[in-house]
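Excluded from the complex is one protein chain; the other protein chains are retained at their positions.
Right, chain A next:
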Amino acid sequence: MTSHQFIVASPPTDAISALKFSPDPNSARIVVSSWDKNVYLYDLRDENGKIGEGKLLQKFEHRAPVLDVCFGENENEIYTAGLDWDVRKIDLNTSEQTVLSSHEAGVRHVLYSREHNIIISASWDSTLHIHLPDAGANPDSLPIIVPLPSKPFSISATATKLVVAMASRALHIYDLKALALLTAQADSTAPGGNRVEVEPWQRRESSLKFMTRAVACMPDDAGYASSSIEGRVAVEWFDPSPESQARKYAFKCHRQTAEDGVDVVYPVNALAFHPIFGTFASGGGDGVVALWDGLSKRRIRQYQKYQNSVSAVAFSASGQHLAIAVSPGFEDGHDEVPEGTVKIYVRELGETEAKGKGAK
């Protein structure tokens, strides 16, 4: 409520599907993917290096709405995924686009694992594709295809693990090292032999009763948070020991009591962990962004409601900024997107604004 907030200039014209900060802590670049088939690259700094409303640097048009985007090894390359079934790599310096692989349905998510130098995409064809960054340039380099029991809805990775949240409340945790090894081996195998059944490190059932909307892993590799369409967030730990599992919990959020006393429950569309403090932000269909301390089970703060559904949230690598993508909610059946309703807000966080308070 008290921190500075600005609206990024020239936002997308249709709903935002994803928003990511550059991995470089000194950079203030963000990439945004949108249903208007474009991926936008912004730099929030002006000529004097001051972070403000920023400017649109580049725009990359796709053949279909883009559902996800992520930065690659550095802030000069990004990967995109979308409804045209393709996973692309875009070199920001040359604007060169390379298709890494094609799924058999829309691709919901793409992420880059810095530690293992692989790109993982998750598609509604119920597969993960795992690529090496040079896959596009090298025709022999094929992605390995990991079949999933259900459609993946959200993925997130730590340094060692990949969490895939799927339909039917299924959740798989993969060991990234194993996936990386398999991908390296698949390179040399013959085409067609790249479909690999990988046993996940852990199979779990979601702790939430309803469809998983988002997962986000803790930066310290200890666990993850997941959210559902039914205004709830669960926090769990990877460690399979009973003590650690006993620590898991879930809480209600992003709800409003209507005038007739009915609790209106919004989906929790987005989760993002703070890279330094380990707290996390949730963004809901109610247009509210809240910061939570997952360890002390406290809400740190809740920001003033935005006019529309929050579709994505992201912390900068330095942890000093929080970007919030606001788009008219497609979850409530309103599919038209009036002009001027899609906005990207960037909050400058106070030094301790996102810091957990610790148990009192």
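General observations
Everything that follows uses one rule, which is that a contact is a pair of C-beta atoms (placed from the backbone, for glycine too) under 8 Å apart; a residue touches a chain by one contact, two chains touch by 3 or more; residues count from 1.
FYI, contacts and distances are computed from a predicted model.
This figure omits one chain of the complex; the name its UniProt record holds, of "Protein cornichon", "BHLH domain-containing protein", "Exoribonuclease phosphorolytic domain-containing protein" or "Zinc finger, C2H2", is "Zinc finger, C2H2". Taking the complete complex into account, A:142 is the one of A:8, A:92, A:128 or A:142 that touches the chain left out. Set against the missing chain, the residues A:102, A:117, A:160 or A:318 yield one that touches it, A:102. Although one chain is not drawn, its touching partners on chain A can still be listed: residues 1-3, 15, 17, 35, 60-65, 67, 83-85, 88, 90, 95-99, 101-102, 106, 108, 124, 136, 139, 142, 151, 153, 167, 191, 210-211, 213, 229-231, 255, 257-258, 261-267, 285-286, 301-302, 304, 329-332, 335, 350, 352-353.
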